[in-house]
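Sending over a structure as structure tokens; questions will come in a sec.
A single protein chain has been omitted from the complex, and every remaining protein chain is retained in its original position.
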Amino acid sequence: MAHLKRSFGIGLWFMFLTLPLVVVRVNTLSQEVQWRWSNLLWVGVGAFAIAWFWQFSINRRAAGRASTVADKPSLAQRLADDPVLSRRVLLGAAAVAIVFPWLVSTGQNFYHVNVMVSALIFVVLGLGLNITVGLAGLLDLGYIAFFAVGAYTYALLSKNFDLGFWTCLPLGGLMGMLFGVILGFPILRLRGDYLAIVTLGFGAITKIVLENWDTLFGGAAGLANIPRPELFGLLLDGRQKSVYSYYIVLALVALTIFVTNRLKNSRIGHAWMALREDEIASVAMGVDMARTKLSAYALGAFWAGLVGVVFAAHNNFINPDSFTFMDSAMVLAMVVLGGMGSILGVIIAALALKLLPEYLRAFAEYRMLVFGAVMVLMMIFRPQGLISDTRRKYDYDGADGANGEGDHGGK
Amino acid sequence: MAENKRSKLLEVRGLTMDFGGLRAIDSVDLDIFAGEIVALIGPNGAGKTTFFNCVTGIYEPTAGDVLIHPPGGVSRRINGMKPNRITALGMARTFQNIRLFPAMTVLENVMIGRHCRTATTIIDAILRSRRAVREERETVDQSYRLLEKVGLADSADEFARNLAYGAQRRLEIARALATDPFLLLLDEPAAGMNPQETSELDELIVRIRAEEQLAILLIEHDMKLVMNISDRIYVMEYGKEIAQGTPREIKENKKVIEAYLGEEVHA
Amino acid sequence: MQKTTLVKFLAALLVTALAVPALAADTIKLGVAGAHSGDLAAYGLPTKDAAEMVVAEINAKGGINGKKVELMIVDDQCKPEIATNVATKLVSEGVNIVIGHICSGATKAAIGIYKGAKIIAISPSATNPPLTKSGEYANFYRTIAADDDQALLAAAFATDTLKAKKIAILHDKGDYGKGFADFAKAAIEQGGKAKVVMYEGIQPGAMDYSAVIQKLRNEGADLLIFGGYHPEASKLLSLMNKKKIKVPFIGPDGLKGDGFLKIAGKDAEGVYATGPKDVSKLPLNTKAHADYKAKYGKEPGTFFDQAMAATVAALNAVKVAGGTDYDALTRALKTSLVDTTIGKIKFDAKGDAEGVGFSVYQVKNGAFVEVK
Partner (left out) sequence: MDFQYLFELLCGGIVKGSIYALIALGYTMVYGIIQLINFAHGEVYMIGAFVAFIVAGVMTLSGYSGLTVLLLAAVVAVIYSAAYGYTLEKIAYRPLRNAPRLSPLISAIGASIFLMNYVQLAQTPDFLPFPELVPEFEFMAPIERYLSSADLVILIVTTLTMAALTVLIKYTRIGKAMRATQQDLVMARLVGINVDRVISATFIIGSVLAAIAGVLIASRTGQINAAIGFVAGIKAFTAAVLGGIGNVPGAVLGGLVLGIAETLGAGYISSAYEDVFAFALLVLILILRPAGLLGKAVKQKV
């Protein structure tokens, strides 16, 4: 009953809050005021229902906190702990990914392949940022700048020096890394919050420079006619090009997963996570903060640069509009929603965030609204993300001292 | 000036630390010899933790010298060195407010301690080179051995945040030991422990000194523990060193009794 | 159980992916691509309305050559990377001819995909000159004149009619605004009748432009040419009025619309803007506007006339060519004169509509009036 009364109060409060914005609309041209009272009713009812549910969830969360001293192993953890099952799931997923273009593209229909290429590009971005934010805890709000570095590296090198895609691919990654080191060097000793605003600033600066320096970067008009990836000089038609791009980016995804996974459970990965958890304790335990942070920052930038090259090649055209703060926020959301540090989680979140809007265009208007709300709710109710990070278990056989080779954590 | 009998490990001379206009530590001297257990005591706010932070590189002292003489190593002045360098040189610490890595497993927490004693690079890790595999195996073995020593081997795969309070303190000690220190600095290791846990800790500290052959400097309020295990005691008040000596000497020192007047002395 | 969840997830993904709309046979598929959501929706939605109106009318009369026209409407939000996706979607689903895209950047990104699939695109609004003038996109047509044409007009108007001597040029750094500013600058410098005393980009969406306005006065400019859209223009004007800087202000067709009048209010008074030639007296145009008003209860938005014309021209070409063969359509577009809301048009060798052009307008009493 108390709940009900409280929810009722909250409903009224929200009706008050939304009153001017949701009800009144002033049309200054026709000098009319539109009163949309029905909206208010919806807000009231909606807020009432949500408030009720909210209290219920908060209570449950509080109760949950108190009782579970020992975390229950998550599904993902159990999966990771079972080598046979995880290997099977992995093989299944790989098989589906490989035959995907043949399942969905018939004749000239390669729309779905194209959409998937865009989504997979963001999977790589998400996994790259996962190293910086998820593993090392360095909040980077300008990550998309490194993506831009890779994209423009390829566009400019292919245009001015006639370099091919495969030459530029590693160069793009290295350029991203180089920028990561140059930018990271002075700023990485800043505190976490300062780092956020400074990286945001770098993201903004990158975009402004791309826009203003039009003799080199083509300005807002962008750079067009960027060559598609070549395949031994074969001429490919539209569909083949898309399928080819698909396999390239799929391979990149696989490589990213492989590398991230190897690093995550290594000496370096442990140092990243330790810094994320507690900087002071880490340095007191002998972790070199500057070097370790820089390596995470630069490695994250490397993947963005690498996949930037693929992005430019796949789209044929780039301009600064693809590299805005909203894009950085989108990649960050993938990492956060997926579960910081969790590879599987980030992949699922990236696919969901890129594919759902593509197939649910009807809801496009509400997409960003829901997206913002989900970010808040996720932090409150499931801060560990969709799939919480799994920890590897090391084998240890005390008796004969052999061990620790246990590679089964490796997915 | 080679000490024949006992070699000096840590030598602090005139250490002074100012925060703004406030002098937190005023010209403190302190020595630690090999194999000793030394306690640093004093009322709250006496500057004990600040002293630790100055010695371990978290703060850079305003004046004075911190010199180390690692056994079999080169002596050097470590003022203003980064904490990770100091740890690599052989001094490791624990924290008053426990600072574990909560979202990592117990074993991984200890493995971090081995960071400065291993050399696997990013490339090694990606390729799982022979060095990486061997180092990882050694790290796991040594870390596990330390967990056994502090009695946490059964919880190796638990998240550190799920350990009980006393166990978290012991884990911090294991993590510090993993850095292969010649001097271990413990900041109130018994804080928040019940008498049972405290007496276990007492036994653990003594055992560590014997088995690992290292010296220990500890800050502690539990006088019973301090008097039990310390070889020598330094007393600080308002940033100044007011006394030093054996437990017996300290117990009878007037200044110390005055300083603690009003404070409960568990002795 | 994890496995089943994953399998279910993948299966769901597959089902969604495979849910391709069944291809309806025997219709003429007309794609409409542009920004229908997001910041620039105001520029894209009128085109969608226009295409819907034209197609509804033609289908009511039995279609073209006995075939109904089917619309395929896609939203690119004016973003290049989305534009390539929707373009492949259109191509994948067998589109015959595309009306769009709206923004030049998105158009550039998409046009290559249409070119590869031998599909013609007619844009009502992409004014970036290289789209036609570079000759790289043989499949591109437009029913609006290119930016350089209006920039030339603006420059000539500034130096010849208004006799300005020291001209300041500002732009919003965007593709469209900067293009206009660059061409105007080149034209003025080439003309030699006036000096460009200031040429600068401003940050769109910034809180304040007072520094750049102080600079304008400091340079002693007697005329301002601005390349960009209405929000920045009205912000500049508002600050200029507050600082009592009264110099003539010339903008591109991005200003010539209700959006600008609405937001700039009394600051808009006296502002010049170039815009497509006044076609409101043409009978077809009058009728289209009346129909629109009857249907939606408001005046049509930006690029509506051009979009009507593009749709009519496209469908006329299909009729004349007797099908949707690329070469036949090309021939029809370039030879067959068709009566539209913007006059009788056909396309020149590069794809620009012949007979469309720009005039200069000035705001008088809250409305744009053509300057004769």
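The first chain written gets the first letter, and so on, giving A, B and C; residue counts start at 1 in each chain.
The rule we apply is simple: a residue touches a chain if its C-beta (ideal position, glycine included) is under 8 Å from a C-beta of that chain, and two chains touch if they have at least 3 such contacts.
Because the structure is a prediction, the values reported are computed rather than measured.
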**Message:** Given that one chain is not shown, which residue among A:Leu200, A:Ala221 or A:Ala274 touches it?
**Reply:** A:Leu200
**Complete:** In the whole complex, of A:Leu4, A:Val24 or A:Ile182, the residue touching the missing chain would be A:Val24
**Asked** Which positions on chain C touch the chain that was left off?
**Response** 38-39, 41-42, 173, 200-203, 205-212, 214-215, 217-218, 230-231, 234-235, 238-239, 242-244, 259, 262-265, 267
**Fill in**
Interface residues of chain A toward the undisplayed chain are 13, 16-18, 20-22, 24-26, 28, 31-33, 39, 58, 133, 137, 139, 186-187, 189-194, 196-198, 200-202, 204-205, 208-209, 211-212, 280, 325, 329, 332-333, 336, 340, 365-366, 368-369, 371-376, 378-380, 383
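Methods note: only the chains that are shown with their structure count from here on.
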**Request:** Quick one: label the inter-chain contact graph as line, ring, star, complete or other.
**Result:** line
**Message:** Can you tell me which chain is nearest the middle of the complex, judged by mean CA position?
**Reply:** A
**Prompt:** Can you name the chain that lies farthest from chain C, using the mean of each chain's Cα atoms as its centre?
**Reply:** B
**Asked** At what distance in angstrom does the C-alpha mean of chain C lie from that of chain B?
**Response** 71
**Message:** So the centre of each chain is just the mean of its C-alpha atoms; given that, what is the distance between chain A and chain B in Å?
**Reply:** 40
**Fill in**
Residue numbers in chain B touching two or more further chains are none
**Prompt:** At which residue positions does chain C touch at least two other chains?
**Reply:** none
**Asked** What residues on chain A touch chain C, complex-wise?
**Response** 28-29, 75-76, 78-79, 85, 88-89, 92-93, 96, 103-105, 108-112, 114-116, 118, 208, 211-212, 214, 219-222, 224-225, 237-238, 242, 311, 314-319, 321-322, 348, 351, 355, 358-359, 361, 364-365
**Of all residues in chain A, those that touch chain B in their complex** = 69-71, 259, 262-263, 266-271, 273-274, 277-278, 280-289, 295, 299, 389, 391, 393-394, 396, 398, 401, 403-405
**List of chain B residues in touch with chain A within their complex** = 56-58, 82-84, 87-88, 92-93, 95, 99-105, 107-108, 111-118, 120-122, 124-126, 128, 132-133, 135-137, 139-141, 144, 148, 153, 156-159, 162, 175-176, 178-179
